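Here the complex is missing one protein chain, while the rest keep their positions.
Our next item is chain A:
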């Protein structure tokens, strides 16, 4: 009995999938006898089986639908939109019941009587407006012979074949070693060919026709356009293209989203279309084709396209880009702004689309499966979206690279280009401890793979190769590797949690060499190396422009959001650089906020309204030529040229005045005040304590002590009560009581012993040693 039920449910579900397209096609052409018959057969079968299986609700529903369809077949009634909706409602309910029974859930409640009443000729229940879309082409094919096989079995077959391939490789090696006879070689060749064929067909068993994805579209287009009162002709092509079944599932949401967007935002209503001289019915065409080892899915409509002006304005308003960047954007990049998070062009949020989570999610979903998405926007005439995805998830086209003594794979979809370091088109600059590669005018952060992975040190870039990797929107970097080996199609498997936990791998593969290879995750590598999207970190590129353009009248000013989110400006001349530091390196020590950078302590300003949340803090490092301080900000906006005129502040404080920047008021930071604050004397009790080990020594008391006090330290002597609070102990050769504080040894002779001691009249050396020990201790 259970077997029978399961069989019935599976069959019903499959027929339902196939049927939804038929119904829409039938509505478009009610005289199409073939489609009416197909629908009739379905409800008839359901009715027959469920009577037998004792499923009364199924029976009532299918019975009612069968009656109506029989009337239509005999010609006593004709189909109209209301009737088709009513039949659809019945079929939907049957679908819901099927799903509930299959998952063992409680049967959904709902009055079947209402649905049945809607079928009657006099019924006037919920009239649904909008005409049905015409399905131009929906192939009516006889179902291929098939059986159901559990996926796990297919996976086992796949891994079995992979085992055989490896065994063949080993056999090939052995045969070469022993120098086998020609006949053996021939037989071996035949075996290899068979094996390759078998591998191919088993790979294909995991494939499904994209029809499975497309069959739901006519119904969706009909419902969506009816809801919006629009008329849409749907044209589907290429349903017989095959795609990995997992891929089909992953494509479902993005495709649904794109189609809804097209109908909701793209295609205009009938009135507008008439005015623009377009046919009243909008046209939506969806096609799939195979191109090499990729599947290309195109979604094209003849609607309004994307309003680029409004999109750019929205992106600026939402802080996605700045006005300057927007002005410089090429047209193609303007439409692509729709993929930025938090941008949606619809003026009103509708139930269909425009909820603000939209195209950015679509793009990231597609990129996650190794695909890409492109827009061809013709404002006023329509939008064509091209989605490319690999044939399967498990076989990924990859590039093999080596770093240190090891090989790694990089998914080819993440690679923009490969250049040799010696190529004339690139330049490599070192900025502090960071390296930038400029490739044909485009500056990219340069990473050595060995450094990212911590497997070695690279001093010399000569002879190495740069792989330009794109890790998603605006996040590209130059990955420098020892060598690039091969393009290969690799079977990628998920790695164990212990390996994935490293955060830089996307999976692993077993190439023919028999040594496992890890696949790098482009996004993980970027995160590991602390690279940020280009837009978010424009300072590097913009500084150069600004420096080149400085005129006699203008002051280069860096605009930024401070921690409270206000737009502020600071003279670029005092900004040494922009730096990200870990939040735990900031602490309130010695009476003020300080940040430990590069083994030094810098006063930290800009946090008057509280410390920033989050693990990383953006800092501007400011310098007046002699001393340095850090200023915490939220984000850099831009660099602008300002005339010296500004409205001065009414009182002394952090703000020097106000300037007008692009029509907005921007407060300019008073740099003088800032440095004056930073050098203000810290609270006395909070000064670091230097403990001098020899309380009796005259030199310590009379010479060293005043020096230390002048340098801003407290001084105590061994044996005093403050001993336990010491931040650093200064001693000569004498033994020191073991404590927690670090010890600095002084030596009386200038000639250096190599024991880390400091010559006692080396003022700079001594103060530096104390400072670094204190900084280490307090950091």
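Definition applied: a residue touches a chain if its C-beta (ideal position, glycine included) is under 8 Å from a C-beta of that chain, and two chains touch if they have at least 3 such contacts; residues count from 1.
The definition used in the following text is that contacts and distances are computed from a predicted model.
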{"item": "Hidden chain of the complex, named as in its UniProt record, picked from \"Chemotaxis protein CheW\", \"Extracellular solute-binding protein\", \"Carbohydrate ABC transporter permease\" or \"TerD family protein\"", "value": "\"Chemotaxis protein CheW\""}
{"item": "Touch criterion as defined above, residue of A:369, A:508 or A:730 at the omitted chain", "value": "A:508"}
{"item": "Among A:159, A:201, A:627 or A:665, the residue in touch with the chain that has been omitted", "value": "A:159"}
{"item": "Listed residues A:13, A:257 or A:493, member touching the removed chain", "value": "A:493"}
{"item": "Given A:454, A:625 or A:735, the one touching the chain that is not displayed", "value": "A:454"}
{"item": "Residues of chain A (touch criterion as defined above) contacting the omitted chain", "value": "159-160, 162-163, 165-167, 406, 453-455, 493-499, 501-505, 508, 510, 514-518, 528"}
